[in-house]
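Complex shown without one protein chain; remaining protein chains in place.
Up next, chain A:
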Amino acid sequence: MNLHEYQAKEILNSFGVRIQRGKVAQNAQEAVDAAKELTTETGTSWFVVKAQVHAGGRGKGGGVKLAKSLEEVERISGEIIGMDLVTPQTSAEGKRVHQVLIAEDVYYPGETETDEFYVSVLLNRGTGRNMIMYSTEGGMDIETVAEETPHLIFTEEIDPAVGILPFQARRVAFNLGLSGNAFKEMTKFVTNLYTAYVKSDASLFEINPVLKTSDNNILAVDAKVTIDDNAMYRHKDYLALRDIREESAIEVEAGELGLNYVDLDGNVGCMVNGAGLAMATMDLIKQAGGEPANFLDVGGTADAARVEAAFKIILKDPNVKAILINIFGGIVRCDRVAQGVIDAYKNMGNINVPIIVRLQGTNADIAKELIDNSGLDVMSATQFQEAADKVQQVLA
């Protein structure tokens, strides 16, 4: 589950990670109130208005702006809330902004220059351990840094038996070129950040930038946090942090029906059991001259109710010109699935796109007979290639 910046920062703060303080607002008036409170609490007189959407690169799309007065807070918040923010990570239509974070100004002048770093915590799949990845090049796209100046990216792998060790935190601070109070603050920052990552069951922490302020404090100016969905049962309080406005409506609906669905741009819908076979089926659709309209894993029980639910989800997409059902019946018998398809088809009554059903495995022959004798406009296939050929045929 992805979190908003303001939610991520609240979690970090609860583990003693210093953050750029702020308050979330749903409209311009709330934004002004938030700014006033923030001045009382922090003494800040300038504010940063930050669009809260689940996408990176918000600044590039005009979703992060400096406000030097309450009037500017009101005007800028009014502009940002309700806009469709387009960033390098959103679609061309952008993402609707429903709320902004009013944050304190942390780039104030002082005894030293400010400096920005990059720090993330994530799983190293190669070693099966968590690692801290960090760089002197903060505030930049880390993929660009990795490509152009890979020697400026460092990693610190954490032994799960002992957790982050003091020498590792020191090494991070040394490699970032810090000294004095900033050095001490960075060791604290990194140690607490790692603790927060583990205790919150996160699968990604990305803090970009981490700021060294002019008075040598270290704090998180932005925060991207992803929580491991499989561990949500340990964090019931995080359930309230889910913002379904940030998710595709059709994917949310599919999820509620127990279907694993990802919306894509193509013209051939598909319904498959198993994630690997579903991806392979998408690939086959492409090779048959179509484009997959979705990823859909119906899981182990492909009965009539489930097939019908899947049909409904797929048919919501007006671009779908054909549907390929590909089920490998192992424990589920193909004849049951075939009957499910027939029943669902009859129940729906108004399916206007050609359907190709490929059933293989247990009782595949009986299943094919059922489909062929159903009198419905459904084509049957038993071999994978045969199914692809039929997709090609209906698209032609």
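To be clear about the criterion, contacts are C-beta pairs under 8 Å (C-beta built on N, C-alpha and C of every residue); 3 or more make two chains touch, one makes a residue touch a chain; residues count from 1.
Operating definition for what follows: contacts and distances are computed from a predicted model.
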Hidden subunit of the complex - UniProt protein name among "Succinate--CoA ligase [ADP-forming] subunit alpha", "Asp-tRNA(Asn)/Glu-tRNA(Gln) amidotransferase subunit GatA", "ABC transporter permease" or "NADH-quinone oxidoreductase subunit J":
"Succinate--CoA ligase [ADP-forming] subunit alpha"
Which listed residue (A:V17, A:V172, A:I218 or A:A278) would be found touching the missing chain in the intact complex?
A:A278
Taking the full complex into account, find the residue in A:Q99, A:N130, A:Q168 or A:T187 that is in contact with the omitted chain.
A:N130
For the full complex, which residue in A:A231, A:L315 or A:L395 touches the chain that was left out?
A:A231
Of A:E10, A:E30, A:D141 or A:D201, the residue that touches the missing chain is A:D201
Could you please point out the chain A residues that touch the chain left off the display?
123, 125-126, 128-130, 143, 159-161, 198, 201, 203, 228, 230-231, 233-234, 260, 262, 264, 266, 272-287, 291-292, 295, 297, 328-331, 360-362, 383-385, 388
